[in-house]
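A short worksheet on the structure shown next.
Complex shown without one protein chain; remaining protein chains in place.
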Amino acid sequence: MNRLTRDQMAARVAQDIPEGAYVNLGIGLPTKVANYLPIEREVFLQSENGLLGMGPAPAAGEEDWELINAGKQAVTLLTGGCFFHHADSFAMMRGGHLDICVLGAFQVSTKGDLANWHTGEPGAIPAVGGAMDLAIGAKQTFVMMELLTKQGESKLVEACTYPLTGLGCVSRVYTDLAIFDVGPGGAHIVETVEGLTADDLRALTGLTLG
Amino acid sequence: MNRLTRDQMAARVAQDIPEGAYVNLGIGLPTKVANYLPIEREVFLQSENGLLGMGPAPAAGEEDWELINAGKQAVTLLTGGCFFHHADSFAMMRGGHLDICVLGAFQVSTKGDLANWHTGEPGAIPAVGGAMDLAIGAKQTFVMMELLTKQGESKLVEACTYPLTGLGCVSRVYTDLAIFDVGPGGAHIVETVEGLTADDLRALTGLTLG
Amino acid sequence: MIDKTVGNVEEAVAGISDGAAVMIGGFGTAGMPDELIDALIARGVGDLTIINNNAGNGETGVAALIKAGRVRKIICSFPRQTDSHHFDTAYRAGRIELELVPQGNLAARIQAAGAGLGAIFTPTGFGTLLAEGKETRNIDGRDHVLEYPIHADFALIKAHKGDRWGNLVYRKTARNFGPIMAMAAKTTIAQVAEVVPLGALDPETVVTPGIFVQRLVEIGAPQSEKRS
Partner (left out) sequence: MIDKTVGNVEEAVAGISDGAAVMIGGFGTAGMPDELIDALIARGVGDLTIINNNAGNGETGVAALIKAGRVRKIICSFPRQTDSHHFDTAYRAGRIELELVPQGNLAARIQAAGAGLGAIFTPTGFGTLLAEGKETRNIDGRDHVLEYPIHADFALIKAHKGDRWGNLVYRKTARNFGPIMAMAAKTTIAQVAEVVPLGALDPETVVTPGIFVQRLVEIGAPQSEKRS
C-alpha cells in the first residue's frame, strides 16, 4: 500500500484548490500546500496576522521580520497583495469570505467536529491562537493529518476525545491513506491510496464508512 | 434684557471648547460654532460621514462634492486631517472618543434627556440620521437652542413630550437667554444674559432651577 | 488569471433579480454609484430591498430607482431631505416600506454582517421609539439594545481606483459605507473611476482588499462628479 508522504498529501490538497480561491493554510503541515500550487494558478493565500496575497519565503538574508505569516516565518507579498489589521483579518475569516481553510488536527469526528488545539493533558499550557476562528470561518474547512497515530489509533473518530476546536466545521479530511468527506451524514470515503480497500479502512478506523 | 443672537450663542459655545478638543458639530445652528473658534486654537472637528480635521467651506467654485460634511455641504480638510469609513467614524463617536458634541434640540429635559429628531406629528416622515449616536457618544453633549418656542413655551422641560433621541445624555444647554447644566440632579443656571434674573428664568420656564 | 473587471455596467449588474437585498454606497450623492444604479433600473428588476444611508436625492441614483418603482423596502437612517421628493411620494402613497435605523447602528449592523457576528448590544437608540420591542440589557451600568446584522445579496459601491483582483481605494468622504458594504454582501460590485494595473495600489493603503469585491467596472467620468 502506497502511504502518501507529507509532501504527497500537500500536493493532493493543492489539486483541489481552484484558481481564484481565497485560502488560509494553517501552521505546520498545511503550510506545505503552498509549495504545490502551480505558479500560473492565481490562488489568494491569507494569513490571519493581516495579509492577503502571501508569497513564498524570501531568499536567506532577505527576511523582513515585519512581514511574517501566522507561524511567524518570514514570507513575501505578491504583487496585488495587501495588509490590514487584526479585526479586519478575522472578519474576513469569521464572515465567511475565505473559500477554504486547511488545518492540521489531533482528531476529526465523522460528523466534522475538529480537535486540534489542546491535548487536554494535565499540566499542558493551552494555546488556541486562531484555530477556533479558522475552524468555523471558511466556506470549507479541510483537515490534513496522518490517519493513524504512532500507536495505530485512528484520528478519524466517532466522537473526539480531545477538547474540541469547533463543532461540525470540517467538510473534508486528507490523510496519508485516504480522503474522506465528513459531516452530518457521517464519513464517506472519497479516494484511497493504491492497494487499500474500503474494508481495510473500516478495519483500521473501526468506523462505519460510506 | 440682551437676548443672544444665534451668532452670539455660537460664539459663547466656542468659548467653552478648549484647544485639542475633538468635537462634532451637529447640523444647523451648531455648525456656526466653527466660525468662532480662533484660528490659533487647534480644535479637531469630526464629521460623521468620515472625516476628522474638517476645515472651513471652500471658496465658491472650488467645491469638491466628494468632500462634504454631515449636512452635505462642501467643506475642506485641514492639513493633518484624514478620512475613514462609516463604521470607524461611528466607533469614534459611540466609543466615547469625542470630547464634545454640540446638537440642536426641540426639547431637553432637566435630567438631560434629549428630543431632537422627530416632532412626532402624524404624517411626518421620520429621519434620524446620526442624532441618536451623537447624543450618547461624546464625553459631553452640549445643546444649543432658543430657550422658548415662538409660542413662548420653554424648550427646557421637566420631561420631553417629543420622541426621545437619548436618555440623560445632555450635560449643558446653551440658549439665547441662559446657560444651564442638566443631569441627574436637575437643571442649574450657569449664567444668564444681562438683565435677566434666576427668578425671571423660573417664571419663563416654570421649572425649579438650581 | 483572475480578472474581476467587466466591460460594462450591464455585465456588472448581471444576476441581480427581483426581490434582492441590495446595499448601495453613498452618503447623499458622495459615493453614490449612479451608473450601476442606472444599469439596475435598465435591467428591469423590482421588489428590491435597498440599504443606503438616505432614500435618494434629486433625480439620480437611489431617487431614480424609487421613482422607477423598483424599491419595496428601504433600510436607511435619513430618508427625509429637501430633495427626497420621490421617496416622500412613494412613502405617503404606501408604496414603499421604511426601516429607520440610527446611522451608527446601520454602520455597525452592516459591519457585523461582514464580520460574521450574530448580534451586537449597542447603546444607541436605547429608550427611544426606534428601540421599541427590541431586547435590551444593562451591561456595566449602561443600557443597550440588541441589534442584528444586515446582510445583502449585492452591494453596489463607488470607489476611486481598483485593480483586477478587486482591491479598492476611495476618494475623500465618498468612502463612507463602501468598505463595510463590500464586506456584508454576497456579491459586491464596484464602479471605479480607473482600473489600474496590479501592483499600482500600495499594499499598505488598500482600503478594501480584493476578497470583498466580486466585480468591478471602470466608469471614466461618473455623473456624480459631472454634477459637481
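Note that the chains take the letters A, B and C in the order they are written out, and that residue 1 is the start of every chain.
Methods note: a contact is a pair of C-beta atoms (placed from the backbone, for glycine too) under 8 Å apart; a residue touches a chain by one contact, two chains touch by 3 or more.
Model, not experiment: these values are computed from the prediction.
Student: Wait, the hidden chain, what does it touch out of the ones we have here?
Tutor: A, B, C
Student: Give the residue, chosen from A:85, A:139 or A:202, that touches the chain omitted from the document.
Tutor: A:85
Student: From the list B:82, B:124, B:159 or B:198, which touches the chain that is not on show?
Tutor: From the options B:82, B:124, B:159 or B:198, the contact with the absent chain belongs to B:82.
Student: Across the whole complex, list the residues on subunit A that are touched by the chain not included here.
Tutor: 47-51, 63-68, 72, 77, 83-87, 89-90, 93-94, 118, 123, 125-133, 136-137, 163-167
Student: Mind listing the subunit B residues that contact the chain we can't see here?
Tutor: 19-20, 22, 42, 44, 46, 52-53, 77, 79-84, 87-88, 90-98, 137
Student: By the contact criterion defined above, which parts of subunit C meet the unshown chain? Give residue numbers in ascending order.
Tutor: 108, 112, 115-123, 137, 139-140, 142, 144, 148, 169-172, 202, 204-205
The rule we apply is simple: only the chains that are shown with their structure count from here on.
Student: Chains shared as neighbours by subunit B and subunit C?
Tutor: Looking at subunit C and subunit B together, no chain touches each of them.
Student: Which chain has its Cα centroid closest to the overall Cα centroid?
Tutor: Chain nearest the overall C-alpha centroid, as shown: C.
Student: Centroid from C-alpha atoms only, then distance subunit B to subunit C, rounded to Å. What do you get?
Tutor: That gives a centre separation of 28 Å.
Student: Where the CA atoms of subunit A average out and where those of subunit C average out, how many Å apart are those spots?
Tutor: Here subunit A and subunit C have centroids separated by 35 Å.
Student: Specify, in ascending order, the residues of subunit C that touch 2 or more different other chains.
Tutor: Expected reply: 111.
Student: At which residue positions does subunit A touch at least two other chains?
Tutor: Counting only residues that touch two or more other chains, subunit A contributes none.
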